[in-house]
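Down below is the structure, laid out as structure tokens.
The complex appears here minus one protein chain, its other protein chains still in place.
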Amino acid sequence: MIHLYAFAHGLRSLPAERGVGGELLDREDLGGVDAVVGELHEAVAADAESAVAHGRVVEALVPCADAVLPVRFGRPFASREALREAAAPQLAGIRERLLRVRGCVEVAVRFAEDGREPLRRDDGASYLRELARRNAAAEAIHAALEERAVAGRLEHTGRLFRAAYLVRRPEVEAFARHVDRVAETHGDAALVCTGPWAPYSFAEERA
Amino acid sequence: MSRVLTSHGDLDALSEPMRAFPSRVSADPETVERGLAQLVLTLIELLRQLMERQALRRMDEGSLSDDEVERLGLTFMKLADRMDELKEHFELRDEDLNLNLGPLGDLL
Partner (left out) sequence: MTALAQSDVTLLELVDRVLNKGVVLTGDITLSVADVDLVYVGLRVLLASAGTLDRLANEGAAA
């Protein structure tokens, strides 16, 4: 069985990091693009431990290649041939996205725009206005952060906003300082910034 | 391993959903039901956000009457309350309703 970790361009060497089944990593040449894989003798449990192991492999790949496109934790392929077949129709898109993330990493920012005040209001109109205000404030923070990034993505779940920024590898520290400055000018925002990550949020097809 | 680059402000607001790990995960027989609830509530949450977004856009444009704004606002508030109740019932946090829905997720 073949477990797939990521696609890579300009892969110079494989890291020593062991895979989800404790296996050594291997590569499968798909024609200019490498699939980074691990051979398993039996399926691994889809649990937290495997997810963390998968993630560690992907992060270990970042310094080893020009570009890394993380693959989501999924079911293993029956064989290398099965992997090639599954990858074939998407190869063009994968090449394109590898180019787009080349030399870049992802910085994640989570923020809450409301402090501890609940959103609930006494009347519907006030509720919508407060909702609008918070969304606008979050989008302003996002726009300010995005200015210093190659690309950005914003999503919100409930009361939280989550953003991912594509940043050139040598500029991560400078970007973190930029996050500091933006946080200061938006006084009430609670915010946590993590990275660098492999560019997970920029790996999928987007309209 | 720490990848925290920087943090600011009152992190309690952020830490509540972040505390989705590890304390509430369990491996008992009810978790399949909980898994399905997670999927269903994620979809409902997606729809709710889509509708709220639509309403805000129209409110911005001025194409909603005061009465409509009031009624929509009340409905969304009630919907949010109901979602909170359901989440609490299934012991799910905002973080848990973050499933990747592929092309549906792109609607937002």
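Letters A and B name the chains as they come in the text, with residue numbers starting at 1 for each one.
Heads up, the rule we're going with is that a contact is a pair of C-beta atoms (placed from the backbone, for glycine too) under 8 Å apart; a residue touches a chain by one contact, two chains touch by 3 or more.
From a predicted model like this one, the values you see are computed outputs, not experimental measurements.
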item	value
Omitted-chain contact residue, chosen from A:Ala60, A:Ala112, A:Val179 or A:Ala203	A:Ala203
Omitted-chain contact residue, chosen from A:Ile94, A:Ala125, A:Ala163 or A:Val182	A:Ile94
Among A:Leu25, A:Val58 or A:Ala176, residue touching the chain not depicted	A:Val58
Chain A residues that touch the omitted chain in the full complex	4, 6-7, 46-52, 54-56, 58-59, 69-75, 83, 86-87, 89-90, 94, 97, 108, 192, 194, 197-198, 200-201, 203-205
Touch list for chain B against the chain that is not drawn	1-4, 7, 11, 15, 18-27, 31, 35, 38-39, 95-96, 98-104
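In the analysis below, only the chains that are shown with their structure count from here on.
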item	value
Approximate Å spacing (C-alpha centroids) for the pair chain A, chain B	20
Chain B residues within the chain A interface of the complex	3-14, 17-18, 22, 25, 45, 49, 52, 55-56, 59-60, 66, 69-77, 80-81, 94-95, 97-98, 100, 106, 108
Sites on chain A touched by chain B in the complex	48, 72, 107, 110-112, 114-116, 119-121, 123-128, 131-132, 135, 155-160, 172, 176, 179-180, 183-184, 188-197, 206-207
